[in-house]
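Note that one protein chain of the assembly has been removed; the remaining protein chains are unaltered in position.
For reference, chains read A and B in written order, and residue numbers begin at 1 within each chain.
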Amino acid sequence: MSGKTKAPTSVLNDAYLRGVFFQLALAAGLVLLFAWLIDNTLTNLENQGKSLGFDFLVRTAGFQISQTFGTWLFDYQVGVSTYLDVYYIGIVNTFLVAILGIVAATVIGFALGIMRLSSNLIFKSFATVYIEVLRNVPLLLQLFFWYFAVLRAMPGKREKLELIPGLVGVNITGLYMPAPVPMDGFSYCVMAFVAAVLITFGVRHYARKRQEATGQTLPVFAISVGIIILLPLLVFVLNGSPLSWSIPEFKETGAILRRGYQPGAGMLLVPEMLAVWLALTLYTAAFIAEIVRAGILAVNKGQTEASYALGLRPNITLRLVVIPQALRVIIPPLTSQYLNLTKNSSLAVAIAYPELVSVFAGTALNQVGKEIEMIFMMMAVYLTFSLLTAAFMNWFNARVKLVER
Amino acid sequence: MSKTKTDNAVSFVRTEEAPLLPPPATQAGMIGWLYQNIFASMSDFTSIGAALKSLMVAFLTVVIVYALAMQIVGLVDFAILSAVWSDPEGVKREACWTVEQGGKLPVGWHAACWPFISAKAKFILYGAYPNEALWRVNLTYAVGLIGLVWALTPVLPYRKYVGVALLTLYPVMAVVLLTGGGFGLSAASVGVYTIIGLALISIGRLARARRFGVAAADLSGVFGILGWGFVIFAALLVVLGVDFNLEKVDTRDWGGLLITLVVAITGIVASLPLGILLALGRRSQMPVARFLSTVFIEFWRGVPLITVLFMASVMLPLFMPEGVNFDMLLRALIGVTLFSAAYMAEVVRGGLQAIDMGQYEGADAVGLSYWQSMRLIILPQALTHVIPGIVNTFIGLFKDTSLVSIVGIFDLLGAAQSTLADPAWSTPVQGITGYLVVATIFFIFCFGMSRYSIYMENKLNRGRAH
Partner (left out) sequence: MAQAKAAAKSQSGSENDVVVSMQHVNKWFGQFHVLRDINLTVEKGERIVVCGPSGSGKSTLIRCLNRLEQHQDGDIIVHGIELNNDVKNIDEIRREVGMVFQHFNLFPHLSILENCMLAPIWVRKTPRAEAEDIAMHFLTRVKIPEQAHKYPGQLSGGQQQRVAIARALCMQPQLMLFDEPTSALDPEMIKEVLDTMVELAEDGMTMICVTHEMGFARKVANRVIFMDDGQIVEQNEPEAFFNNPQSDRTKLFLSQILGH
């Protein structure tokens, strides 16, 4: 009796079959659960006289939105713009405050992290106190602090507090700054700027080749900065300075209801946006500082010692030995913090800054009432951003992995 | 090998000790400490770049010292020195008014109004909970605190039992005490569940004794778990249903610190088992389990908590069959639990990954089944490793509970905000005093927990260092 070497195992004992059975059971259970939930939902919706559908997006929105970048970009007008426009405006405002926050938080966070590593006790203590206080108080509370305590303490609508006399002033309606008004010929300056950036890449390439051939180095950084500043500036001057500024106008006399900053002149940053930006920046900077500190500490002290022993000066050591290794440790948690900052911008709903959650789940939801569609549309935006960030982190980690046995 | 050099001129023997001298001033002592910690970073003038850097450091140091000093002085003055501490005449807000407004304080006074806080203290800590029933809240706090300290202090006996009781029996007790219990008992359903449960347990026992064949013996565990599940469920129904003669307190009357603690603790405790399952699922070899776990985790981690809360408060009633009405707090708790479970899963997964492959292999080698090896070998080690991670998640959750104030639940922050609307206490410093107190409470909790987490991490690292 040749052939059969294994006795057939019972269906219930075979590990593989058991696994398959378990997974089928799991999948079936989930399908049943979802079916039940969906059934309930449809029944409830029917009873309330509602229906599912995205056609509400083309209806016009009947509410005012604070003047922000999004409303400017999409030229929002009450009664004309649709709910889809509202959705886009929310997304744009979210990402605007997120990007501004990310830039500012990174700068402040890195500075604080380096301060915390300093031998100067004053710097170290200040950074430590800042980090501990800001990390242990909820962000919402900090947001309220900036909004109510600071910005509401600003002078009223008919007065102002000048930060730069004649140019930058602030009162309870917001921060007023000169707005750039590009004129004919400004596009040449922009092209010159892009050209300057491309030239610096060329300069870098050339300098590197030269160093490989002769060993001599060029001050690439200084040259690049020079080109990026001077070339567009030259084009700017040659074109007759095609940039004018819209200066904020403040009327001090006349009818009392007309006094104050005049609309249409200068650029306005509403206090809600400033509060969200400040709160997000300072809060996230505390976490970034700790990440930076951990990253730099993760680089063995022996690395700097070996580098100095070879005769490499401190700035070269930092650039070629310490920072590459530190960045490997810093970048993954750093991108997580960027993602957190973007998600945290949703707290702006508490002070009515018109970002996504605020306009869509706050005001628009009240008017339209299509909870399921709208909440899923919102979550889709955040999910997309999260998954993109996760993909980036995976790619980055795979790329910079240290080669080991 | 050529070693020719000067011969005996090389030899040397020290006959007298070199003197043990005190260090120069810049190394030790008061001046040394000052130099090393403050002035060393400002005294490098060997090149232009270094000199510029030193000057900038010096300038910044002065600025920071000045700014910090002003802030600290300001804070001490606001909170202690200039503050109003009592309101003996019971005039409420007038006690904190300046002369301009009609009170007694000098013009330009701007400091804390503590009588406001003491009047509102109960509201901030308990919300609108009826005063006669406050003892129940205090009892719940006390039992929880004692249990927690007991379970966490290394030297005390029976720590594990206390810990398990804290995770299982304590929540039931807390629910009964805080809500008042007495949800109604249906003897019939309790009876049915108990009988089903006992039946399943018996089948399991018999199966294990091979009465139904070899195949069923392996599945006896499943029967046993299901059976005990039914019995425990029946017991829960009894405990929650029996009327202990406690005044019922609707969750809408809960508020302040009570809500914050309830949401945060429930979130963590409930998300722990779910998180463990998800972590195991994500690491599983079975593609379906892995896919489902990953999707779940990435979904809840990818959206902001506020959208989850909106979803829970607005959409949950739609998902449930007609007539099932969810209390607002319960909806928030469900949202928070699902959200927190995703983060908990990642923390536990990190712990599982940190365990050496050898442990898994060793468990397999002695013949333990998957669930047995998880229960007896892997999870105990993984969970100890992740305690710092769990505490950090808890700190984050504790802060995030402040978001429930946006969906209309009065947590600590919400309670503070509503006290600001009380006109009887309206003063210019009302807002700042209130927010200052709330910020301090949050800070004490979060900072304390983070210190504990660091302590645990150090302890675990020391144990592992070899």
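Criterion: a residue touches a chain if its C-beta (ideal position, glycine included) is under 8 Å from a C-beta of that chain, and two chains touch if they have at least 3 such contacts.
Quick caveat: nothing in here was measured; it's all calculated off a predicted structure.
Engineer: Write out, one label after another, the shown chains that touch the chain missing from the document.
Structural biologist: Counted over the whole complex, the chain not pictured touches A, B.
Engineer: Pick from B:46, B:285 or B:325: which residue touches the chain that isn't shown?
Structural biologist: In the complete complex, the chain left out is touched by residue B:46.
Engineer: Touching the hidden chain in the complete assembly: which of A:164, A:213 or A:398 does that?
Structural biologist: A:213
Engineer: Please identify which residue in A:303, A:336 or A:389 touches the non-displayed chain.
Structural biologist: Of all options in A:303, A:336 or A:389, contact with the hidden chain holds for A:303.
Engineer: Just the residue numbers, please: which parts of chain B touch the chain that's not shown?
Structural biologist: Within chain B, the residues touching the omitted chain are 1, 3, 5-7, 9-24, 26-28, 32, 46-47.
Engineer: Which residue numbers on chain A touch the omitted chain?
Structural biologist: Touch set of chain A with respect to the missing chain: 211-217, 300, 302-303, 305-313, 316, 320-321, 324-325, 328, 400, 402-405.
Operating definition for what follows: only the chains that are shown with their structure count from here on.
Engineer: Report the inter-chain centroid distance for chain A and chain B in whole angstrom, where each centroid is the mean of the CA atoms.
Structural biologist: Spacing between the chain centres: roughly 27 Å.
Engineer: Per the contact definition, I'd like the list of chain A residues that touch chain B in the complex.
Structural biologist: 10-13, 19, 22-24, 26-27, 30, 37, 40-41, 43-45, 47, 118-123, 126, 129, 132-133, 135-141, 144-145, 148-149, 343-344, 346-347, 349-350, 357, 361, 365, 371-372, 375, 378-379, 382-383, 385-387, 390
Engineer: Inside the complex, what are the residues of chain B that reach chain A?
Structural biologist: Touch list, chain B to chain A: 36-38, 40-42, 57, 60-61, 64-65, 68, 214-216, 218-219, 285-289, 292, 298-299, 301-307, 310-311, 314-315, 317-322, 395, 399-400, 402-403, 405-406, 413, 431-432, 435, 438-439, 442-443, 446-447, 450.
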